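Single-structure report; data block below.
Some chains omitted; the rest stay in position.
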Amino acid sequence: MTTPHPTHAIHVPAETQVALTKRLRRIEGQVRGLQRMVDEHRYCADILVQIASVQEALRSVGKLLLQNHLTHCAATAIRSGDAAEAERVVSELVELWGK
Amino acid sequence: MTTPHPTHAIHVPAETQVALTKRLRRIEGQVRGLQRMVDEHRYCADILVQIASVQEALRSVGKLLLQNHLTHCAATAIRSGDAAEAERVVSELVELWGK
């Protein structure tokens, strides 16, 4: 899993926090909906369509987080003048790219 | 959302059903974990890593469903000799490809 990085610059404005929580709750509901579809022996291709829709919703949460990360956390690291910290932030983002 | 297709050939063996339910419950837990990470102001990049992990888990559920679909539902349609039904099943899969 993940480990806390208490020293990282973390900043999520309250409205972004609210938006993220709202979207993740909706995604949780969608995943429960998938379980229901499986229970009710729904047509596989319809379940696959719903999975694609959950994937899309997660990508959209990822974009919101990325925007926040680039605007706040990563920007702070890049501006800090600490080359090692800036490099770490860049590697992190490159690693996540295309996942 | 999706609509039921009562006339589609649907067949999910009991053990696949159990595996799907188990994995989807774990994914539901992962999504709740994401909400907790947001609540606890965790580092954005760590949340992005966890999102990638949920996406991977969903892809893996999708593969299991696809395997079942191709082995049972789609195979039945293709073997049926009903050209329109076979074509519909193929279009459905092509549509889902790369999503």
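Residue numbering begins at 1 within each chain, and the chains themselves are lettered A and B in the order written.
The rule is simple: a residue touches a chain if its C-beta (ideal position, glycine included) is under 8 Å from a C-beta of that chain, and two chains touch if they have at least 3 such contacts.
Keep in mind that this is a model prediction, so the values were computed, not measured.
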Per this structure file, total copies of the shared sequence (2 shown): 4
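Note that only the chains that are shown with their structure count from here on.
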Copies chain A and chain B - rotation angle from C-alpha fit, nearest 5 degrees: 180
Where chain A and chain B are represented by their mean Cα positions, the distance between them in whole Å: 19
Chain B partner contacts - residues on chain A that touch it in the complex: 1-5, 8, 10, 12, 17, 20-21, 24-25, 27-28, 31-32, 34-35, 37-39, 41-52, 54-56, 58-59, 61-62, 65-66, 68-69, 72-73, 89, 92-93, 96, 99
